[in-house]
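I am attaching a structure below and will ask some questions about it afterwards.
Selected chains from the complex are presented in situ; the others are not included.
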Amino acid sequence: MYPDVVEHIYLLVAVTLISVLQNAFFALKIGKAQNSHAAAFENLFCASRNCMDSYPTFLAVMWCAGLCLRQAPAAFAGIIYLVARQKYFVGYMGQSSQRTPGYLFGKRTLFFLVLMCTVGIFNYLLARYFGSDYKEYIETITNAASALLLIP
Amino acid sequence: MYPDVVEHIYLLVAVTLISVLQNAFFALKIGKAQNSHAAAFENLFCASRNCMDSYPTFLAVMWCAGLCLRQAPAAFAGIIYLVARQKYFVGYMGQSSQRTPGYLFGKRTLFFLVLMCTVGIFNYLLARYFGSDYKEYIETITNAASALLLIP
């Protein structure tokens, strides 16, 4: 249907699929925990709530970054965010000592994606009004910067 | 603006619009129920919460499936999901005997959409690296398979 569009979004679609499977995993865990005692369920439910609340934000930012600049670094950052989310949720299933403090996670990754969007829009506006296109430099820098996300 | 893009997404946009109207219907019902007694409101609020929690997941999967393969079966599955959601919510408004057990609904439809995405991406990768394009066969099979969703 869309041979040239799929080419530019297939990595983003793949990461979206993984995130959907992760959502299903969370829902199953919550369903199982409903039969356990109240305090543990309350904690897990709260963690799942925080995960689901930031889910639309994450999807929107990842797709915008992928469409405006390049899909490969955006999808890579998406994977890293999903790993952080998994860690956060699993931490709530175990001992309280393993938990991530606070209810925010993956802040750095989201910040990187927001930066990618901003740079992509600025680059487009520069190219449109001043005729100078730094896209290749920016893409190289973005690829390099996305590797920095791996630093814990 | 986008004559050729609208052609490929207008069914998806239509289903998205219907889902938005349904969200508005849920919000109105919740607003009315706020004045009724506590137990009924608590139940309805919980049902609406489950509906809204899975909403981003549904939107993401439907759009990915529609973009990667074909919009017609994806939009059809979307409609079926919305009917399941309506049934789930209305069940909570009436007697408790009509309720869907659990807090998950439309699992089969979502699974079908996830399958469509996966097949679409695999087909793209096959066509890219091996030069074999099974898209027509897949689209025929998808159209036939989407009819199976009608079986209750």
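Each chain gets a letter, A and B, in the order it is written, and its residues are counted from 1.
We adopt the following convention: a contact is a pair of C-beta atoms (placed from the backbone, for glycine too) under 8 Å apart; a residue touches a chain by one contact, two chains touch by 3 or more.
Note that the structure is predicted; figures quoted are calculated from it, not measured.
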Given 2 placed chains, full-complex copy number: 3
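By our rule, only the chains that are shown with their structure count from here on.
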Between chain A and chain B, centroid-to-centroid distance (C-alpha), Å: 22
Residues on chain A engaged by chain B in the complex (per definition of touch): 1-3, 5-7, 9-10, 13-14, 16-17, 19-21, 23, 27, 31, 52, 55-56, 59
Chain B residues within the chain A interface of the complex: 8, 53-54, 56-57, 60-61, 64, 67-71, 102-104, 110, 114, 117-118, 120-121, 124-125, 127-128, 135
